[in-house]
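The complex is shown incomplete by one protein chain, all other protein chains being positioned as in the whole.
Here is subunit A:
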Amino acid sequence: MNVIPCSIKTLKGLYDISGVEVGQHFYWQIGGLQIHAQVLITSWVVIAILLGSVIIAVRNPQTIPTDGQNFFEYVLEFIRDLSKTQIGEEYGPWVPFIGTMFLFIFVSNWSGALLPWKIIQLPHGELAAPTNDINTTVALALPTSAAYFYAGLTKKGLGYFGKYIQPTPILLPINILEDFTKPLSLSFRLFGNILADELVVVVLVSLVPSVVPIPVMLLGLFTSGIQALIFATLAAAYIGESMEGHH
């Protein structure tokens, strides 16, 4: 009978190493709402990183840019180029939106993968990338949906709804369905990628802590960067698609 408590203790010890708490969130109570505080905290950190680095880099703008200024100018050029490719000529007003999407998602993904969040221990749940929560990604996808609606309506007025019967009226239900699947796919794609990568790394770390997770972590960096780019590109593509069409 002593065997069973021993096995229980070792099992408890195993649980201490492999503490994968999925679905366990750290809740704050604001008014009548429960919010996921761990997502808020990591989001704040991401925002602080973004704003801080930009403020530091753009302090003393020179004509011949120095390192930080050069880097941020390069990022801005990249985002502008991306918007211009997808949206076309009137890409100017949309660069801040696309840039925000891209930078926030990119920095949050990479912060989740690179920063040692697990050092800070919360009562429930754990800190990780803010985009591993479906609420975050939906919160990113819904404004994108609203954005392309807004773009189409301001450019074409109520004639925007004529696009639902392009090219043939038979495709009307599919076009309407598309308006729902676009934000759905955006949010789930990002959420699934980031959460899955994070889970894989955590599981691998819990199994073989030292060297084996490294390739997966590198792959995770790569795919999370790609996901940020995909989100931004798709957002720009939807906006461009709803603004085009003065044939």
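The rule is simple: a contact is a pair of C-beta atoms (placed from the backbone, for glycine too) under 8 Å apart; a residue touches a chain by one contact, two chains touch by 3 or more; residues count from 1.
By definition in this document, contacts and distances are computed from a predicted model.
Name of the non-displayed chain as stated in its UniProt record, restricted to "ATP synthase CF0 B chain subunit I", "Protein YIPF", "BPL/LPL catalytic domain-containing protein" or "Phospholipid-transporting ATPase": "ATP synthase CF0 B chain subunit I". Per the touch definition above, the residue from A:28, A:44, A:74 or A:150 contacting the chain not shown is A:74.
For subunit A, the residues in touch with the chain missing from this view are 4-5, 8, 11-12, 15-17, 19, 21, 24, 63-65, 67, 70-71, 73-74, 77, 113-114, 116, 118-124, 205-206, 209-211, 213-214, 217-218, 221.
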